[in-house]
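Shown here: the complex without one of its protein chains, the others still in place.
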Amino acid sequence: MTPPILEVQRLTMRFGGLTAVSSVTFAAGQGQITALIGPNGAGKTTLFNCVTGFYRPSEGVIRLHKRGVAPTELQRLPGYRIARAGVARTFQNIRLFPGMTALENLLIAQHGRLMAATGWGIGAVLGLSRYPAAEREGVERAKRWLSATNLMDRADDPAGALPYGQQRRLEIARAMCTEPALLCLDEPAAGLNPRESDELARLLLDIRQEGTSILLIEHDMGVVMRISDRVVVLDHGVLIADGSPAEVRGNAKVIAAYLGEDEEEVSA
Amino acid sequence: MAYALQQLINGISLGMIYGLIAVGYTMVYGIIGMINFAHGDVFMIGAFLSLIGLVLLSMGGVMGGPAALILVLLVSVALTGLYGWAIERIAYRPLRGSFRLAPLISAIGLSIVLQNFVQVSQGARVKPMETLVRGGIEVMREDGFVVQLAYTQMLIIGVTLAVLAVFTVLVTRTPLGRAMRACEQDRKMASLLGIDTDKTISLTFVIGAALAAVAGTMYLLRYGVIDFYIGFLAGVKAFTAAVLGGIGSLPGAVLGGLLIGLIETFWSAYFSVQYKDVAAFSILVLTLIFLPTGLLGRQEVEKV
């Protein structure tokens, strides 16, 4: 049996006296979409930031099993190494490079690979390296994701000038250009209209189809229940349920956690 | 021992001056999130206005005297406050909410203007002023070394404490102070709640400039020599003090000022006078690296 793509073991994150995430253990399956849900303040984003290297967890292990390489313990890597290890992310409040074009955004995502082709900068300035070929390849990869996210005609527009829904898609395309093994999405459907949510769901299923595993935080239960293979529920920093969408939906603890807050959404 | 005590006295009185200037930096930074680059020059203007006032009085036959000093101080404070107001109107207000570097450059430009304006109008030569307040009290005597607390130092410490007391009441107990703190927390919300944020920001600049004028006057009385360039160094050191104390924190600014004054004085007394500025700047660099929020500053958590 293949190991899960991501293993989180007894992860704890404390800020001063506040424990935001307390001894959470779960795994995200290889080639699956795993959703992380929970009421506001449950610790989802904190956990997410630990996985993607923005916080260093107080305790616990986060292990990435990328195919064909030895398992990596993410909590030991400096922040910028996480992406190179194979984890890409998007942000709840979109973080594109607004003054750069969509294409430039996607090329920056390929920084590591392109940079290596420049001979650490010096070679390419002198025109000596294999950089032009590498850049052509990078542009091709960017084009592939631009068409996958239906943004081809906006390639030369500044990212900051795109409408909201397109910015969301561009951010996913940018994350995919790092060629991750695990794609982490922080509320990708937030602020999207129903039609855009549908497109997003299809895009995520396509990404899974291509072999990239997905971990997402999402409040839109419609999207979560439709596309997730597995749902992990947090409440007050503690894991309260972990299972298939159907199992989680019927879980009494989950219903109690959401009661009075998002009850309708859970039953939706 | 006696030598160290003397340095302590000197350091505290110098530190009070830095503290007064630092309060102006920290207030402006707190409310608009920007360094007022012309603030050091405001201090210099304050010193010059007092100098002119004192010379004017002495030519009119009035020499020294507490009443004359107070009069000159008040006029200098009022006029320097006007400079603070003008700086905000010219270099900051038109650029509010714009590109962040723009007000920085316009303030540097204004700092150049102020320096050169004084250079052109008052001449480039240093202005020595005759000592108005002489003597002091002997604190102790040890092996022939006399520790003296000069009257000017007492004046500096007394005036600074009094001004800071008034200022603290102003910030904590008055509607203006509440408006300032509200603007500091969230300017948009404050303006939605009916606070005139433009006026509040203007007044912040005015009060900061007024405190700098007090500092300038004290500097003039204590050191007796000023020129158009004194604002730069004093400004950078006062800013260092504000950062050391934790920018945005008013008690921090005074504490930082005292520390910078003490470090500079002791460094000059025990190591080398030439490198005293290096000592102050090194403290700035070290503080920012190891203690980015300063001694009394609030911790900021990086939001992702």
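Assorted remarks:
A and B are the chain letters, set down in written order, and residue numbers restart from 1 in every chain.
As a convention for this text, a residue touches a chain if its C-beta (ideal position, glycine included) is under 8 Å from a C-beta of that chain, and two chains touch if they have at least 3 such contacts.
The working rule: contacts and distances are computed from a predicted model.
Missing chain, UniProt name from the options "succinate dehydrogenase", "Beta-ketoacyl synthase-like N-terminal domain-containing protein", "Nucleoside recognition protein" or "High-affinity branched-chain amino acid ABC transporter permease LivM": "High-affinity branched-chain amino acid ABC transporter permease LivM". Checked against the full complex, the candidates B:Y3, B:F145 or B:Y275 give a single residue touching the omitted chain, namely B:Y275. The residue from B:M1, B:V120 or B:M140 that touches the chain not shown here is B:V120.
The missing chain, though absent from the display, is touched by one residue of A:P98, A:P194, A:G211 or A:G250; that residue is A:P98.
Contact with the undisplayed chain is limited, among B:A22, B:I35, B:L203 or B:L221, to B:I35. Although one chain is not drawn, the whole complex shows that of A:T52, A:Q166, A:S197 or A:S228 it is A:T52 that touches it. Remark: the residues of chain B touching the chain excluded from display are 29, 34-35, 45, 48-49, 51-53, 55-56, 59, 79, 82-83, 85-86, 90-91, 94-95, 98-106, 108-113, 115-125, 127-130, 232, 236, 239-240, 243, 272, 274-275, 277-278, 281-282, 284-285, 288-289, 292, 302, 304. Seen from chain A, the chain kept out of the figure touches residues 52-54, 79-84, 88-89, 91, 95-101, 103-104, 107-112, 114-115, 118, 121, 124-125, 131, 135, 139, 143, 155-158, 160-161, 174-175, 178.
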